[in-house]
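Of the protein chains in this complex, one is absent; all others appear in place.
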Amino acid sequence: MTGKDAEAKARPGVALDAQAALALLATMWRIRVFEERVGVLKRADEVYGLMHLSVGQEGVAAAICSQLDVADSVYSGHRAHGHAIAKGAPLNRIMAELMGRSDGLCRGFGGSMHLVDVEHGLMGATGVVGGNIPLALGSALATRLRGGKEVAVVFFGDGAVQAGHFNESINLASLWGLPVILVCENNGFAEFTPRSAHTNVERVSDVVAPYGLMRETVDGNDVAAVWEAFGRFLELARRGEGPLLLECLTYRLRGHYEGDPTQYREALAATEWQQRDPITRLARHGTAAGWFDAEDLERAEREARTEVEAAVGFARLSPYPDVELLEELVYAGRRKP
Amino acid sequence: MARELPYIVAINEAIEFEMARDERVLYFGQNIATPSALEPFMDAFGGDRVRLTPISETAEIGMAVGAALAGLRPVVELYMSEFLLVAMDQVVNEAPRFHAMSGGQVKVPLVLKAGYGFTAGWAGQHTGSIYGMFMGVPGLKIALPSTAADAKGLMATSIRDDNPVCFFYHILLTLEHGEVPEGEYLVPFGVADVRRTGGDVTIVATGWMVDRALAAAERLAADGVEVEVIDPRTLAPLDTATILESVAKTGHLVLVDQATRHGGASAIIAAEVADQGFDSLRGPIKQITALDATIPYSEPMERFVIPDEDKIVAGVHEVLGSAPVAAKA
Partner (left out) sequence: MSSDQEAHGLDKDRLSWMFKQMVRIREFEERVKNTFEEHPGAIRGHTHLADGAEASIVGSLATLRGGDQVLATYRCHGYPLALGSDANAMMAEIYGKKTGICGGYGGSMHLVDVDRGFLGTSGIVGAGIPHATGAAWAAQIRKQGQVVLCFFGDGASKQGAFAESLNIASLWKLPIVFVMENNSYNVVTRVEQEDANAAAGEPLAIKAKAFSMPGVTIDGGDPIEVHGVVGAAVERARSGEGPTLVESKVYRLSAHGNIIAPPGIPLHYPEHEAIAVFGAPEEYEAALRGDPVPRFRARLIGEGTISAEEADEIAATVRQEMQAAVDFAWESQLPDAAEALNHVYA
């Protein structure tokens, strides 16, 4: 079974099993290899602009997005590659976007921080910290008006929580009971600043304590834990309940952006990273549970490498967009004659 | 059939018509939809489509963006344009960016309905004419009606447009009556209205200043000066062609704008004409604008700062190198 087939079978509301776990492993590897490859491409100046990589945080994107349907909306921020991959956006087109090519998800108009893939329900990513949170509320409101079952999920970092619109959004979402799931990837840092320099409140789930929403903090590097907690939240949201906040404690292994000299924190000892790495952890857990063997593990990584390499090849061959598009895209509804 | 309606009622009529016509249209904002205030809207469209929001402009406008991305067409009531300044990120850096950044995949059809220019003792924070600052935001459209009919027609077009639109209505015009067509009525964007024709000088005026310019033109006609008065009606898109055509005929341009002089609509129009119509000009362009000051509370100072009929008449004489008849005598 290839990674993709397994992915298609992953279903929410059930405890993690062999099939789902293998799918998650495949997704995490795809993200990991993609991100590391982007790092290399950045140093070679082949991708354009600022790159915020999610190496170390793959478990959150994988465990959450793989339980969503295409029609569920996902909103992301500046660190969006993992979410896009996990939500099903094709690697070829993400890579082409990062290279500013016409086959990119956004035809080279968005770049790393603004990935949008409507076809796969990635409704938008914004480079303005926290700017996406009210957007997700709007999507949830739209679902409610249509009487649909879709949920809106928004990913944001711990840094976004101190921005006023977070508080505005929590009040509104609670007041109106919107079916939105707020997923905070708390990696302890906002750019180069530790959380303790931004707020007295260590846990994001405590920030929302005054509002009666469902909230939980999980170890975001424990994919099984994220899977399980999010599965419960998703069932509630599908029934129209909400809002819900899931805080995933995680760790970004690389700098804030690719090229960040990371002088503000100690590098993790390799042994410590082994303890945390969501991929290693799932591999250990799944092996112990008898879900997969060394062969499966090796294949997940190998397939990811093949696919990412193909994406690089695809992107390199894609032409740059036609500059005339620029004018066409200023306003919606403006088509060239 | 047209009847006389106040400007503000004409705007509401358009919202109501569009809400009845298209169930994707939402209307929300602060202090609307309380039991008595907006009963007709509530009764007609229900509490899901007509919603009261807290004082959270960033979340309100951000939610409108999200609902628009999800296929709805929100109209956000802001009452005063200054209140959208607290949500500048959503207005200038989210709503108008998504269409282009997504390579055309998504669109963000929403309307920000905001009053402006309330120079009636509201002092420094509720009186601004701030539309000009949005002209530098590609992807954002700006409607600025000066008559009740345009107010209706531009609101309807704003709602049907596939882009974020700042619909700035002039608070001093809210109770001014004008002929308004019944039923469906659309005024196209990017089409200026030549409100008066004349061969001697072109005045381009917006919003509340259009009536001031027309009154000035009337006085100037008595002095033998024939003024052409143009209301662009939308600043983005801007009907530069009509303005250039008029300047080609008159050779003189006076711009009348209630906004401050620097960074405003009139400065941008002046630049376009200097750039594209320089050969038509027989003299310098004149800008009659508010002075670059925070609008003071007290009436004499407030009046001093904003343009009026006298200043417009004087400006026209200045560009023509003429003097008013009365002064000549």
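All chains are identified by letter, namely A and B, in their written order; residue positions are counted from 1 within each chain.
Keep this in mind: contacts are C-beta pairs under 8 Å (C-beta built on N, C-alpha and C of every residue); 3 or more make two chains touch, one makes a residue touch a chain.
Remember, predicted model here, so these are calculated numbers, not experimental data.
Per the touch definition above, the residue from A:Glu35, A:Glu168, A:Glu185 or A:Asp222 contacting the chain not shown is A:Glu168.
Considering the complete assembly, chain A touches the hidden chain via residues 162-168, 170-172, 174-175, 197-201, 206-212. Residue-level contact of chain B with the missing chain is found at 30-31, 34-37, 52-59, 82-83, 85-86, 120-126, 171-172, 174-175, 291-294, 296-305.
Definition applied: only the chains that are shown with their structure count from here on.
Distance between chain A and chain B, defined via averaged C-alpha coordinates, is recorded as 41 Å. Those residues of chain A whose C-beta lies close enough to touch chain B in the complex are 73, 75, 104-110, 114, 116-118, 123-124, 126, 128, 131, 133-145, 152, 164-165, 168-169, 171-172, 175, 321, 325, 328-333.
Those residues of chain B that touch chain A in the shared complex are 26, 48-49, 53-54, 56, 58-72, 74, 89-90, 93-94, 97-109, 138-139, 141, 161-163.
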